[in-house]
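The other protein chains are all here in position, but one chain of the complex has been omitted.
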Amino acid sequence: MSAAEEQAGENRSWSSAVVRWVSGLVPRGQWLPDRQPGYVASWIYVFGVSALASLVLVIASGLVLTVGGVTWWHTSSLGHFVNSLHLWSVEFFFATMVIHLWGKFVMASWRGGRGLTWLTGAFSFFVSIGTAFTGYLIQTNFDSQWISTQAKDGLNSTGVGSQFNVMDFGQMVLYHVALLPLGVLVMVGLHVVLVRRRGVVPPFGAEPPAEAGVEAVSGSSEGGVK
Amino acid sequence: MVSSPPLPPAIPLDAGFVHWGFVNLSVPNIIVIVAMLVVFVLALVVPFPQDRP
Partner (left out) sequence: MAGRVVTPDSHAFPTRRYDLVKEFVTALVVMALLVVVFAAAVGSPDEKAITMKSWAANAPFDVVATATSELAGTSTTAGYGPPYNRASDGQALGPITLQKWFGVTHPVNAATDLVINPVSTLSDSATQAAVAQWKQASADQQSTWANNYANALGKVSDGDPAKVATGDYGPVPVIAAGELTLAKGGSLDGLLTTSSTFYGTDPTNALLLLADGSYMANIANAENLSGDQWGMMNESGHYPGQPWLWLYTFWYQIPPFSTSDNADVQVMALMMLLSLVFAFVPWIPGLNKIPHGLKLYRLVWRNWYAQHPEAVTATQTTPTRV
């Protein structure tokens, strides 16, 4: 087998196809660049990463709670403190995520083929709401009793309650600690990859100096996406 | 059905609620929402340090 044939065979292998696919997700050098376009200069840009940092704290505090078990925090002052960390990291996660959302809205950050980035961000928000909701259901206290018996009506009315029983504590524990956090991580992961793939949206009316006067080919209309 | 059975003795103190027409918000929630708006506005108007080229 010649060297060229061998090379071609390697290129056809499943492994090299995966490597090509992964390396093509994000332009070369853009996974973790140490430079950003000059227009990235506002405090509004720090809220996405603040939400990510909060998510790390949500997961970390949640994992500590799993060590003690679901009712540990009722009887241990340390457990209650960890529960407080979990609650406040969730409050900050949502607050920073929503400010990030407001910021991205006023910048119309979906321009230039970034519609999917917005979409995955929106779904990260939705799945996060579901995850937080199930957390309220497994507190094993008055809140859980009240919230589950109230929420059942909304879910039952759509038929969802036939499979997703918010009063079934065992089912809700597993949703809260496994299925839904996995959903959040998948959506946030896709979102971050898309952000790195497309880069930070340029200002309205901007043209890169090198191409000034020449219509760029990779973008789309100012108002929407293609 | 009994209309109003007595409440247990240890209900947490009311958080304080603002009623405005049909709007009914708890003070802690108002603090969170107002703080978010303030932070958002500050993020837009406070200058971002740009000393490095």
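Order of writing sets the chain letters: A and B. Residues in each chain are counted from 1.
In this section, contacts are C-beta pairs under 8 Å (C-beta built on N, C-alpha and C of every residue); 3 or more make two chains touch, one makes a residue touch a chain.
Remember, predicted model here, so these are calculated numbers, not experimental data.
Mapped onto chain A, contacts with the missing chain fall at residues 27, 30, 32-42, 44, 46, 49-50, 52-54, 56-57, 61, 73-74, 80-81, 83-89, 91-92, 94, 96, 98, 103, 105-108, 110-115, 118-119, 122-123, 126, 129, 132-133, 136, 139-146, 148-150, 153-154, 156-159, 161-163, 165, 167-171, 173, 198-211, 215-225. Residue positions on chain B in contact with the hidden chain: 1-8, 10-17, 22-26, 28-29, 31-33, 44-45, 48, 50, 52-53, in rising order.
The rule is simple: only the chains that are shown with their structure count from here on.
Interface residues of chain A, counted against chain B in their complex, comprise 41-44, 46-47, 91, 95, 98-99, 102-103.
For chain B in complex with chain A, the touching residues are 32, 35-36, 39-40, 42-44, 46, 48, 50.
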